[in-house]
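Shown here: the complex without one of its protein chains, the others still in place.
As written, the chains take the letters A, B and C, and residue 1 is the first residue of each chain.
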């Protein structure tokens, strides 16, 4: 489809949906309060709005459509369709309904909390955060409240690692902490000597992922935790990469005080173009009083809501992203303990199989000669040196074959990175096909680098000129800005 | 997508959904009753089944995706999404539930029946038939029963017209009638002299469409009806083409004894790749006793079911295609009398506007210089004579631009036909775009006929070799037949 | 106000289009409709609910006055069955691309052709037959057509039909075969199976169903096939495909035509709107020629190795030949064919076997439970699949008593006989709940 911008489809006088008439006396509004000019929204009939968005949807990929192993760290897995039907069943619930009218939903919260407590080894879990990053933030807020409650508000440093998600650093910073980032050592592990040097009386917490986004499991993780505990800090586990270790090893068993899961990663809720998602914060007993409120309580007969004594307050409105809570609960119920372990083992098998295939492509490598758990950060360094084609360009060209990948978060410590995480959802044939596509593109890059750099050829649009997006004089974050800067001829900046 | 046949995606041992375990003692089956060899169905995980079908869905058009004015006679219109939600609400109703437990659905049947009675002028309506053709068959069954009840079982001829849907002829034949088909006269109307010659004591009924599939309204329709009535026959109105005359003129007002509507055409239920659809038979009082059973009754308080005294019996199982009954009812409720008239007038306006655009394309014509109501059967005769490109080939090439059309039913009385029916759902811009595409393809045909004949170029697959489909030695109506004839090497016919 | 469904009703668009055509008003296009046929008043219809929310409220008000089989415990079957519908089936058949498409060419509608070809192909595997039609309306129509096919094929006009068949279905067969085909009914034996039959050279076909209307699995298929063939007749078998993971397919014991309804394959009950019919034969040209329905086949394209699809032997149909075609063909139930294909692909051979085993076991469990509860189970020694009949003092009274307990106890076949349906959706505790309620009510 060559689908115009929606404003170009507008025709005055049309409409897509009608609104109930007031059937009560109209209300007069004083000048300045009433809107003067109608907003220049599109005017379209219902079919035309629908057609536009259906066409746009077809110009999008998704786990359901492609072999989505290329968004490493994101744990792209099958989100069962049946779980969407459960999520839809809560569509018309209001979050402030009386507890008596939502017992079934509260029970789901309660049961999911108990399950995640068992999976992590923690004692209580908050399901309020709207995503993994929000859960990281909630954990930091609890850490801050914990230290403050103990009169240790002077602790103003958070330690994290370079291969942990940037939100660990960014949330800590937002919460007012100084951030210390441990770089990988020669073996690819976070540098324990650097940690030793960093910990001290100012240490509030260690925020660490394991396995990190490289897919390498840090076998000395307990030592890391103990070093931080030794100086009175807390240890907080970013379990975004939990998919390969479900039922294998648990956060609390390594000594962590807090952890979080991304329900949209490990527990299969859909990624939804980037949310709504859901996060879960698990805590050890000493942090329970600080959990965001409310949490669900159960007296053996009835479910209720209560706010912990020293709660950090609200992380988001209401109880949580209930549709995703329902989905995650249903997903675990469909798998059980044995199933979760099969998820983990299969995700790890798939990852190691894919790594085996990828490493046979000349020019591809996986820095550090270590075992990997559920994902691998690969490098096209050799290929880029040989051909001048960068990892991003190879990824774009791969999209011409119906798959794609993500390079990695900045900074590119691994040069020319690409990060693959095949999860348990994909079949061997999928992995073979994916590897074959990358091998083909790598071969193309060798044969005709300019061709690969010119990609895409097979997509809705062609290669974008990105320079306009970083130039305040030309950037157009909305259509009205575009019209003003590029179509009206004035070109002046607002 | 280059999506394999589903059998090629099978991997032994996988499955897409699990089944509840028996948890009761197994039942032994004697030899010959138990299946011996498991069926060679595909074995796939759930995501892979889903992905396969989602990809196939993307390789399909639909009213929602394209400017679907090209399936003339089919009345492709917008089927409102909100009506699907109502249809889904009856998904778990069983058709033989006690009447007390389905009062709301029975009321919808009752109310829709009253609406269609008002729209047609008939006194009662059966909503049982599963489609327009089934409704035609039901009408013929009632005609047969009516004559039989009057001791006139000797009437063994049904008269129809060449531009009525083939099902009128085919259903009459199936019901045991000899079929007499009136050809169009020089003006494009069904030949009234031929009718005069055809009617007689053997005449059971006239089955006629108006406007016919040419889009021409027969102004002498009442004379046709009277001629048939004059010999004791019944007049039956195929209202497949009612979209342009809703609220303008009614079947009963022209004297018809029976009529039918296609709810999936005029009343917007979705075409669903070719069903489930729904038909409605309207009858005058003298035919009420023969209606298929059951019909819905209403005593002022409660809705019930009853079978008319001399009912022809079942046309299909149960009451009707309830999801579509619900949709059609909701569609009329959203429009009301004024809205239906706007539907008709806009459909007619769109048709005449499109005709105006199409007739400006060199090589396109609309045989018979008559006004058209809601559709037009056009001809590429001139273009075909000039270029050798046939109408079908032009339609296939048009598909490369995201639209398509249907030629017409056989025989091609209008040479090189194509039949367009724009309905009320399309905007002026849609019609302009559609006409522009046809103009472009016509121009291509002139410039490079072989190029157009080689189409498609922009579809999932390329031009099909149809010869294998009519050759018993090579045809393969199933994958197992294909494997046997084409892959196993034996090539023998079963 | 311009209605959201009618873009060109907007006065500006309307005026500009009229101007482009050179017409004064829309009335001009209606000039051929004589004045005495014109309706001179607005239609008398309820005031419209143009605002979508008003419509939703109205419809919800009506639809809430129903109590469906998820809100009661239902044992209703008799031609429409409460099997589990995998969510993926609904996901696929609600896709706009499938739901709103119709009859495009094999190119722009490649997906529809492939999905339907795959459906017939999977049905072919289940049935062990090479030719399966794109779905016709329902199992009733499929049976009627199958018998007409047999008559056309043999040139005969008499069929032997089991009387272990639903009354409504027989009503449909009578109407549909009426003009020229005689129906002779075969008796039901004491064990619930088809009884002794005698044939002569006038018969085109023997028609039996398995499981039959009483849920009884016929065990003499091979014998009846041999008998029919010995008299030059065909064996036509109505079989529910959901049983064929455990029961032998009709082709295995010699049936010439199989037919039935596919509603059980991933399609909701839909208040009876989920029916769709299949007809299947071997790849025997003279019999294939008698199909009225469309048949989709696989075909090569001009690119080597690429598949396309198209109509097999289109010239059989009434689309091609009007009254000279075989019966008629129209819009039937294609979307349910696609859906049944999704179901079969999800289930695979194991799923089909398991669902059959579960239904067999639970049906037997329910028979035992109801017997223990005091009902008389008919044909107790026969093999039952999914349904069985019980004799009670008053079917109506029992059903009323059960309904008061939110149980839809079964379909009354007559005043004293109740047909009870048990599927994989009914847990043992559901069946126990029924049995307890029956015991209390009897």
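Going forward, a residue touches a chain if its C-beta (ideal position, glycine included) is under 8 Å from a C-beta of that chain, and two chains touch if they have at least 3 such contacts.
A quick note: this is a predicted structure, and the numbers were derived from the prediction, not measured.
Asker: Going by the stated contact criterion, tell me the shown chains that border the hidden chain.
Answerer: Hidden chain, whole complex, touched shown chains: A, B, C.
Asker: Could you tell me which of A:15, A:229 or A:310 touches the chain that is not displayed?
Answerer: Residue touching the chain left out of view: A:15.
Asker: Among A:62, A:289 or A:304, which one is in touch with the chain left out?
Answerer: Selected residue, touching the omitted chain: A:62.
Asker: Thinking of the whole complex, not just what is shown, which of A:118, A:191, A:386 or A:433 touches the missing chain?
Answerer: Answer from the full complex: A:118 touches the omitted chain.
Asker: Since one chain has been left out of the picture, which residues of chain C touch it in the full complex?
Answerer: That gives, for chain C, the contact residues 4, 52-53, 56-57, 60, 70, 84, 86-87, 91, 96, 346, 424-425, 427.
Asker: Name, in rising order, the residues on chain B that touch the hidden chain in the full complex.
Answerer: 11-21, 44-48, 50, 54, 80-82, 84-85
Here is the rule we go by: only the chains that are shown with their structure count from here on.
Asker: Which integer distance in Å separates the CA centroid of chain B from that of chain C?
Answerer: Here the centre of chain C sits 19 Å away from the centre of chain B.
Asker: Need the CA-centroid distance for the pair chain A / chain B, whole Å please.
Answerer: Computed from C-alpha means, the inter-chain centre distance equals 47 Å.
Asker: Residues of chain B that touch two or more other chains: which are they?
Answerer: 14, 46, 50, 54-55, 58, 63-65, 78, 80, 425, 427
Asker: Give me the residue numbers in chain C that touch at least two other chains, ranges are fine.
Answerer: 3, 5-7, 13, 50, 52, 86, 88, 91, 96
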